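The other protein chains are all here in position, but one chain of the complex has been omitted.
Each chain carries a letter (A and B) given by its place in the written order, and its residues are counted from 1.
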Amino acid sequence: MYNPTLFFEYYHLFKWESKNINLMINLNVNQKAYQIDADPNMPLLWVIRDIIGLTGTKYGCGVAQCGACVVHLNGEAVRSCVTKVSRAEGQKVTTIEGLSNNNDHPAQVAWNEENVPQCGYCHSGQIMSAAVLLRENPNPTDADIDSAMAGNICRCGTYLRIRKAIHLAAEIQKKEGASK
Amino acid sequence: MKDITRRNFIKSTGTAGFAFWLGLSARGSTSKALDLATAKNFTPFILIESSGTITIYNTKPEMGQGTFQSFPALIAEELEVSLEQVTIRQSNGEKELGTLQRAGGSASIRTSYLAMRKVGASAREVLIQAASNKWKVNADNCYVESGKVINRVTKASFTYGELAEDASKLELPKEPKLKEAKDFKILGKSGKRPDIPLKTCGKAEFGIDVQVPGMVYATVERCPVIGGTLKSFDAGEALKVAGVEKVVEVERVVGKYHFTGIAVIANSYWAALQGRKKLKIVWDTKGFETFQSSAYEEHLRSLGKQDGITDKTIGSVEMVKVSPKDTIEAFYETPLIAHHALEPMNCVAQVKGDKLEIWTSTQVPSSVTGSTPNDLHAIVGFTPDNIKLNAKFIGGGFGRRLYMDYIIEAVNVAKHTDKPVKVIWSREDTTEQGPFRPMTFSQLKGGFSEEGKLISFQHKVISPSYFESMRPDYDKTKVDAIMVEGIGEQAYEIPNVKTSYVRADYHVPVAAWRSVTSSTVAFPHECFIDELAYKAKMEPFDFRMSMLNKPSDTKRVMQKLREVSGWDKKSPKGKGKGVAVWEFFAGLCAQVVEVTYRPDKTIKVDRVIAVIDLGEVVNPDNVRNQVEGAIIMALGAATKPGISLKNGQVVEHNFYDNPLVRINEAPGIEVHILAEGGKVKGVGEPGLPAFAPALANAIFAATGKRFRKMPFDLRVI
Partner (left out) sequence: MKKQLENQKRYRVPLRAFTVIGVILSMIILMSFGLNYKTNKEVSKTPVTLAVKKDSITSVKAFKQVYTVLMSARCMNCHPSGNIPLQGDDSHLHTMSPQRGVDGKGVYAMKCANCHQATNTPGLHTPPGNTNWHLPPADMRMVFQGRTPRQLAKQLIDPKQNGHKDFKKLIEHADDGLVLSGWNPGEGRKLPPMSHAAFKKAWITWLQTGAYAPKK
């Protein structure tokens, strides 16, 4: 009758703030299932990078200011540095590596066409943010682009190219949609 | 990359294939070698193997400035191969690849332009010679195309691989013939950078991405009062945190400064951070806790009254007669700022006995593996032969990664374990510890003759000294050449000029920040030229041109800028434009900035038109990207808060209080490239210095308000 793990199940059910107690957490990242043994308070960023080993998602500030850590949670752009891994449990996580199979999401194609990146460190996050914009607004204006992308910092200053690439990506998206 | 000797090459391919290297001797003449292990006085850049593989070594670290494509392009063009045909090997500081494996000072292309073309050309010529020997024809009867030498008459061909062995025996031409620009296939064209596709899908490996089997992680707590030393620490609570393995003292050396920190080593970065929060440390703040930026700035202002040490004189500002009514003076101030490369400082290091292996993003691989007294080995205590570097893509250099302090620190952590340790600096660590671009103040004075001609110009720089921060033995009686760069070298024809320097004591480490001191002295210099123009009741562009009578690069650039910017079209009310030009060690660029003064009394930067003088251009699109980026960075430096210290601690912590420019603040930018031959100039930095003064001049034109202090907030005019 006695089950020593009952305490931990109830803890997990009520999700109290824990003090470094690891749990088995089920994640779905880029359509692959993972069982992670981690502190549920660990930011999703470090789980993705250090435990799962997908390093495309970057650390830039840790406080949701720079956008280098943007991933999709059920398609929405969340900042993985301030997202506890517990929030992602049972949800669909997509990282830059999973955005497309062949670097051929319209944003990626446009980014390559326009030679957008300089050092490239911010562009995983830039592209993940742009992907949401392109999905929700097939004809973004410069103002729409600013509204969507002002949360992603580029220290190298590739902003003009980002704008140009998003316009191009919208074109590519239209063509792809028309040809379907 | 393994040791690239011929023996290892044969071992790795398993075949007794032939290979030879082409490159440069120490004196800069083209040279070749058959065995790198025994080659003396030789730096390789091309490897030609009988299998047909052609490898080009890129010894300039890639940090977004595009050397991954542009440096090999110089060689590939002359070698008549496409960049897709060759294997580009990014160097890792290997001794065999020479001591110039570094990227900085906008020097990668401008210092190697001719030399690399000659290496490629000499390889081409010796391959042609080998083929023509085999066919027993004149070399003129052969031509090269896409890695083959072709017989004009018979149309027979040999691949470079097939000619390798024969070519390796021939003497290299003393003066290989370089291709003419009209025949260029790569140079001057906007070729694709091979690293970009890796960066759009998360595949590019930066230093912070490195994962080595058995790796542990560390974070370091450093004294929040800069200059403080460690008294004692209690790691009891930290060690209790799950995942934490060890807590150790580590030294970090930056310039002449030695700082001690406490490193928490754990099985994950997250766990290390939790452990760090539980450290109990007692620091000895050594009186530095009384340091206030505001008081220091007052101190610099008062130092401005001193004469300082004279740097350069033309004519004599003391002897020339200028009446006080024809004189103006101004005092300009620029702040301490941080580099904020988006990839924070990081380094993986592993110590195994007397061997050291490092994985990191660095601008100076040659300093990591080199054997001079200033290189890493001397500071961390390993022999150079036992140091191995794995150099990764750099997520932003900007001068910050010229310093090995974060590498030294990581090595010192690694000494406490035999596991590889990855040390990551948080954004807060980066903001709070520096090193920083030093604040630089300027006193300017200019005087006109009775006829209204500018005949006297003085620029005195007051600042902490860069060299003093770097070297304990700095000679304080001499001018710090870095802190006065460019102020005496602008092309304006002024008969009497004096530049001078007043050094200020400072205890915070300072560093080169993109375009170094030009980013802080071009602002006062070119703003003051504008102030002088208004004093002389001359239009600012005309005023500058009136002092550029002799032919000069600056004159040529300014003429082009006037034309392409439409300067002479008058700005409507509520708008203004400003101009500035700056030449320094890295290159030459002039800019016009157009602004709108909005009804709510804020400034919108509408457009920037830049003309950059290159001499020769390798990849025009890449140049445009660099200049655009430099302008954005300059906009941030001019208008966003800098770094300040209160009670000895840096006040700012992260992007919420030390913001960077975002996309909605970016103006339109047009870049015009002048590549009309002559001296080859750099690209990475020149786009930066001219922006802030051009912006301030534009704001003056639109509002009548003169800003003499950076940063100035565009929202509060």
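Observations on the structure shown:
Convention: contacts are C-beta pairs under 8 Å (C-beta built on N, C-alpha and C of every residue); 3 or more make two chains touch, one makes a residue touch a chain.
From a predicted model like this one, the values you see are computed outputs, not experimental measurements.
The chain not shown here is touched by just one of A:78, A:99, A:116 or A:169, and that residue is A:78. With the whole complex as reference, residues 1-2, 4, 6-7, 10, 14, 41, 63-65, 67, 70, 73, 76-79, 82-83, 87, 128-130, 132-133, 136-137, 144, 146-152 of chain A touch the missing chain.
Counting the whole complex, the residues of chain B in touch with the unshown chain are 653-656, 659, 662, 664.
Convention: only the chains that are shown with their structure count from here on.
Interface residues of chain A facing chain B in the complex, by the touch rule stated above, are 20-22, 39, 42-43, 46, 49-51, 53-63, 65-66, 68, 95-97, 99-100, 103, 108, 111-112, 115-124, 127, 145-146, 149-163. Partner chain A is touched in their complex by these residues of chain B: 63-66, 190, 192-193, 195-206, 208-209, 211, 217, 241-243, 268-271, 274, 340-344, 393-398, 424, 426-428, 621-622, 625-626, 628-633, 654-656, 660-664, 666, 668-669.
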